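Shown next, in C-alpha cells, is the structure this report addresses.
Every protein chain except one is present and positioned as in the full complex.
By letter and in written order, the chains are A and B; residue numbering begins at 1 in each of them.
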Amino acid sequence: MKAFNDLADFSIEEIKALVQLANRLDAHPEPEALKGKVLSLLFLSPSLRTLASFQAAMTRLGGGSFVISPDMSIHGLETRPGIVMDGTAAEHIREAVPVIASYGDALGIRAFAERKSLENDLAEVEFHAMTDLIETPYINMESAMNHPCQSLADWKTMDDLGVPDNGGKFVLSWAYHPMPLPLAVPAATLHMAAQRGMDVTVLRPEGFELPDALMQKALAAAALSGGSVTETADRKDAMQDAHVIYAKSWSSTRHYGDKIADKSLRENHLDWCVDEPWFENAQADCRFMHCLPVRRGVVVADEILDGPRSVVIPEARNRMLAQMAVLHQMLGGSS
Amino acid sequence: MKAFNDLADFSIEEIKALVQLANRLDAHPEPEALKGKVLSLLFLSPSLRTLASFQAAMTRLGGGSFVISPDMSIHGLETRPGIVMDGTAAEHIREAVPVIASYGDALGIRAFAERKSLENDLAEVEFHAMTDLIETPYINMESAMNHPCQSLADWKTMDDLGVPDNGGKFVLSWAYHPMPLPLAVPAATLHMAAQRGMDVTVLRPEGFELPDALMQKALAAAALSGGSVTETADRKDAMQDAHVIYAKSWSSTRHYGDKIADKSLRENHLDWCVDEPWFENAQADCRFMHCLPVRRGVVVADEILDGPRSVVIPEARNRMLAQMAVLHQMLGGSS
Partner (left out) sequence: MKAFNDLADFSIEEIKALVQLANRLDAHPEPEALKGKVLSLLFLSPSLRTLASFQAAMTRLGGGSFVISPDMSIHGLETRPGIVMDGTAAEHIREAVPVIASYGDALGIRAFAERKSLENDLAEVEFHAMTDLIETPYINMESAMNHPCQSLADWKTMDDLGVPDNGGKFVLSWAYHPMPLPLAVPAATLHMAAQRGMDVTVLRPEGFELPDALMQKALAAAALSGGSVTETADRKDAMQDAHVIYAKSWSSTRHYGDKIADKSLRENHLDWCVDEPWFENAQADCRFMHCLPVRRGVVVADEILDGPRSVVIPEARNRMLAQMAVLHQMLGGSS
C-alpha cells in the first residue's frame, strides 16, 4: 500500500479485509510485526486521538514513531511556494517534508483546510503539495476534505455493532457549533456510509448543504454499493427508521472561508443540538456517533453522550485498531 | 494490580515485594517483559522526572508510551461537569480520559490540586472524577494529596542506603519557597515513613501544620508498623538523632487556597533553608532527601545539595526503577 489517502481508493473487499485485519490484531496481538519500523508523524494541525492512537498503534506492532509539530521546538515552517524567506519562518516544507519522511518507513500528515478557496480545498492542493514531494508511503491523518482513518474506524464500529450495510439507514447530521469547522469529517463520512451500501441522508439546515462535488462522489459510491444518498432539512423525515445518527458541525459552503457571513447563518440554528426527542421515529436502538472532540450541550446533549445510544468511546478506540491494520499492510507486517 | 493510587492501599509485604522487583529489574533487565504494551500518560500538570522516568521505564521493559498534555497541540480540555461548552475548550475530560485510556494497557494521570477547597482536595474529588470514568488500570502520577510513585522510590532509596525502618528517625521538614506549593508530596511522604515503621517528626513553623486528616492517617499507619508520628516547630528537637531530613515546602493549611494570607505567613520564615547547622545533633551521616525540583539557596543551601548528605540524584533515579516494578506487576510481565 503506497498511500492511505481516501477510502474511495479502495474496493469494498479491500476495506473489509482491513477491518478483518484490525479485528485479528485486536484479538491476537503481533508485537513483533513491525520490529524496528518507524512511522514519521507530521502534525500541522492540532490533535488528540490521532496523535495518541498512531503512537500506540506503532508500539503495539513492535515499531515506533516520532512526532513533529510547529508547536514543538522547531523553526517555523513556511508553506508558500517560491517565496523569499526573509521573515520569521526558517524552514520550508519543501525541505521539511522530505527530510521527516526520510527518517520513517511511512509518513502520516495532518493539515487542515486553508479555507481560502473551496476549489483548492476540494482539490487538496495543500496536501498534495506535500505528498508530491515524497516517495515514502503516506497516510492522510486529516486533510482539507478527507479523514480516511476516521472513516475506516467508523466502518469497523458499525460492523462491531451489527449495523446493516445494505438496508442500514445512516443520518449524517449537521449540528450547531460556535465556529465554522472544516468539511473533512462530513466529506469522508458521507462517502464511507455510501460506499458501505447504506441509505444515507444528509440532514442540514438551508445554507449548510455540502459541496456538490462531495454529493456526486457519494452518489457514485452508492450506485456501486447498492446504497443511496439524499439530503433534507427536515429532521423528522431524516430520522425515520435511522440506525445511526452521525453528528458533526461544518461550515457553510455558500460562505466558505467567510467567517462573519457563516456566523450570522449558523446563529439561527442553535437548536441543532442532538437530543432524545430527535430519536422518536428512529430505530429503537439508533446509535449516536461522533468523531470527537465534541462540545457537550452544544452539539449533543449530555443525556445522549452519557447514555446507551452513544458509541463514541469504542468508535475512538477503533481509530487505533483501524490504523494498526493500515500500518500492518503498508509496512509489510507478514499477514 | 488495578490501581497504583496510594501506598496505603498496599501491605508492607506488598511494598517490600515491589522494592525487591525494582532491584531485580535494575540488576537483570527484562527488555521483553512488556513487549507491545502501551502506557498512556496524561499530564494535566507540569513534569520533568515523571515525564521522563515513565517513558524510560516502558522502553526498558520492551513496551512504549505516549504523552498527552494540554501544552501540546490539542484542543483545550474542559473539566467542569454539566457545562454547556460554548467557550474555548473543545473537548471534555469525560471523553478525553476514556479515549486516552482506551489506547493503553494502563493510564498514568497527573493532576495537581485545584486548591479551592481543602475538603475536596483531601477527598481527591478531581482525580476520582477522572478515574471513575475508566476500567483501565491506572497510576497516580501525583494528585491533590498523593504521589505514590515518589513514595515508593523514597522507600527504596532508604533501603538502598541502609536507613533503618523500625528505629529510624525521619524528619519531614517544611522549607521556605516563594510560592504556596501543593500538599501531595508531604502527605505521601509522611504516610510512607510512618508505614515503613520509622519515628517520624513533622517539623514546620506555626501555621504550616499539615491537615489533621493526613496526620490521623499517618498515625494509623504507624500504629500498624511500630513507628510513631509527632510534630513540632522546634528544629533542634526534631533533628535530634535524625537519620533523614526530607525537605519540602507546602502551603498553609489554615489559609488553604488563599495566596495572599499564605504569603504573609510564609514571608516570616525565609530562614527555613536547610543548611549544615541544622545537622549538628543529627546522626553523623544524616541524609538529605528531596523529591525535586528544588530551589537552590531557598529550600536548601548549595553546600548540602552538592555535599555528601544529599541523595537527591539516586532518589530521582529510583523513580524509574520503582515505576518499572509497578508497571511490571500491573501489565503482567511474568515474574
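Everything that follows uses one rule, which is that a contact is a pair of C-beta atoms (placed from the backbone, for glycine too) under 8 Å apart; a residue touches a chain by one contact, two chains touch by 3 or more.
Since we're looking at a predicted model, the values are computed, not measured.
Engineer: Just to verify: which one of B:Ile134, B:Ala187, B:Val274 or B:Ala316 makes contact with the chain not shown?
Structural biologist: Per the contact definition at the top, the residue touching the missing chain is B:Ala316.
Engineer: Which of these, A:Asp9, A:Glu95 or A:Glu267, touches the one chain of the complex that we don't see?
Structural biologist: A:Glu95
Engineer: In the full complex, which residues of chain B touch the absent chain?
Structural biologist: 29-32, 43, 45-49, 51-53, 55-56, 58-62, 64, 69, 71, 178, 292-298, 302, 305-306, 312-314, 316-317, 320
Engineer: I need the residue numbers on chain A that touch the omitted chain, in ascending order.
Structural biologist: 35-38, 40, 63-66, 68, 72-75, 78, 82-86, 90-92, 94-96, 98-100, 102-104
The criterion applied here is as follows: only the chains that are shown with their structure count from here on.
Engineer: Cα centroid separation between chain A and chain B, in whole Å?
Structural biologist: Taking the mean C-alpha position of each chain, the two centres sit 40 Å apart.
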